[in-house]
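Certain chains of the assembly are absent from this excerpt, and the rest are unmoved.
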Amino acid sequence: MPQITRDTHGVFIIAATPFTQDGAIDTESLRRLIDFYLSHGVDGMTILGIMGEANKMTPEERRGIIDLVMQRVGDLPVVVGVSDAGLANLSDLGRYAMDRGAVGLMVAPAPGPAREDRIEGYIHAVAGALPDVPLCYQDFPLVTGLPVSPALIRRLSDDLPQMVMLKHEDWPGLNKITALRRMEQDNQRERLSILCGNGGLFLPLELARGADGAMTGFAYPEALVRTVALHRDGRVEEAEDLFDAYLPIVRLEHQPGAGLAVRKHILMRRGAIESPATRAPGPSLTAADVAEINRLMDRLERRLGQ
Amino acid sequence: MPQITRDTHGVFIIAATPFTQDGAIDTESLRRLIDFYLSHGVDGMTILGIMGEANKMTPEERRGIIDLVMQRVGDLPVVVGVSDAGLANLSDLGRYAMDRGAVGLMVAPAPGPAREDRIEGYIHAVAGALPDVPLCYQDFPLVTGLPVSPALIRRLSDDLPQMVMLKHEDWPGLNKITALRRMEQDNQRERLSILCGNGGLFLPLELARGADGAMTGFAYPEALVRTVALHRDGRVEEAEDLFDAYLPIVRLEHQPGAGLAVRKHILMRRGAIESPATRAPGPSLTAADVAEINRLMDRLERRLGQ
């Protein structure tokens, strides 16, 4: 399986992890969910991220997820999130994933002060513990509390040949993409693959700024796939027309914390998973939430049907 | 002028403050902007809020803004933001505003630890310093870092008769509206007027949850006005259809920090102000930003024209 590179593009869907109502991993639903993602034409999959609730799993459970996913996806490239409070646990899981065929690992800076020298040192330590493994830096300050300068991302990309990809979800972040692309041109640096998160909220604009695609978990993966495809074909306005239809729901999924429950409910209602349960402590939906989401889904269907 | 009450509803537009390129208050543009808001049928105006850059003005400048706005608006109710690091400055400005005809004051909790007893004590101190003045509590944790429970808001509303309005912009926040409305019913409490912020991102849903309208600064105030009006008339789906057309731009204005520059650029392009300048330190737009916003504005026009 070719690993992720500085030229990787397309849609890497962030996979949710289905649980049963009593909190067990629902392996049958996980298989169904993988098939669902595959059927919608994603270019890759990212598992065990924040939205995959990896931090609420035991190491065995994480390895079990890796095994199951790798068996099911066939040729589809899989990136594995390995963020962990302990570097040894992180690198153990990372090696396990790579041995099973993962194409790269995703890592966010460890909690601590937002000093850029600390963050830089941490990422170097991760790289040192996982030599030659392609890495994706997750830049998600809304969750990590750790915003970084484009210059730091560029420096990590320069100093660590294995740092090949950015999961871009700073907010606001459009000018960060522009700044990174400009640095590549001005200084003749190797490019970074930039895949965008944030639930896709700015996807068409990010593509216009130079992003290579999406790495996010929207419950309508076909929207991500078609938007990126249309954009690649130069059909920019069509890409945006299409994506705009989904914005009312993207906006709901983008809510911190609560968004995952929205996403799982939609995935359930679309038949991709059995239960919308998240692991405790996790968000759940009220009756009002459910009615609201259902209504927005129906509205979407009508709009797409026009 | 009737003051804000627990039944106030409609759209209170958060007014931007126009500056010249060299940072002076552009009074001519401020007059034009007020006329622009009036022409779009807003029910009220809120000045000197976060998006009005009040914290970058001197006390004299703030009073000058109050004077100018009160002269220009005619009968339109005006709420004045008075958040200030010092309680004496806050109450001085508050009294000045009320003397000039303001219908109420908006206040956010002072910076400090997120302990709810501290926040509660602070709001009581504000109320004590401004007896009998109607207050609007600004609940904007993304900016203040101070999230509070619905129970605290309810308690403030119960204990302080003058606390009549909530500027609701917790995020996620839909269930907070539902919780507050339920508390009113269950406990036969006096209602709070709830006007929603967050750039309007969830406006139609918030109205369905029981909000009374909007208090936000979207550069297309007519979108807020018509959405609220349609909703009042029970034309819920039409309200949502209308608002969805604006979502691509709402999303841009909702970006923390950068959003204000987006808003001012649109206001300028619509002829409401002369310059998009914000006061330093403030956001500004790159050429790429400007092209992007212009394109989205054109897209909106086409869509509305269909």
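Every chain is named by a letter (A and B) in the order it is written, and numbering of its residues begins at 1.
As a convention for this text, contacts are C-beta pairs under 8 Å (C-beta built on N, C-alpha and C of every residue); 3 or more make two chains touch, one makes a residue touch a chain.
Keep in mind that this is a model prediction, so the values were computed, not measured.
Colleague: To what total copy number does the complex in this file extend, with 2 chains depicted?
Modeller: For the whole complex in this structure, the answer is 4 copies.
The working rule: only the chains that are shown with their structure count from here on.
Colleague: How many Å are there between the centre of subunit A and the centre of subunit B, using C-alpha atoms for each centre?
Modeller: Each chain reduced to its C-alpha mean, subunit A and subunit B end up 33 Å apart.
Colleague: Using the touch definition up top, name the residues of subunit A that touch subunit B in the complex.
Modeller: 171-172, 174-175, 178, 201-202, 205, 208-209, 237, 240, 244, 247-248, 251, 255-259, 286, 288-289, 292, 299
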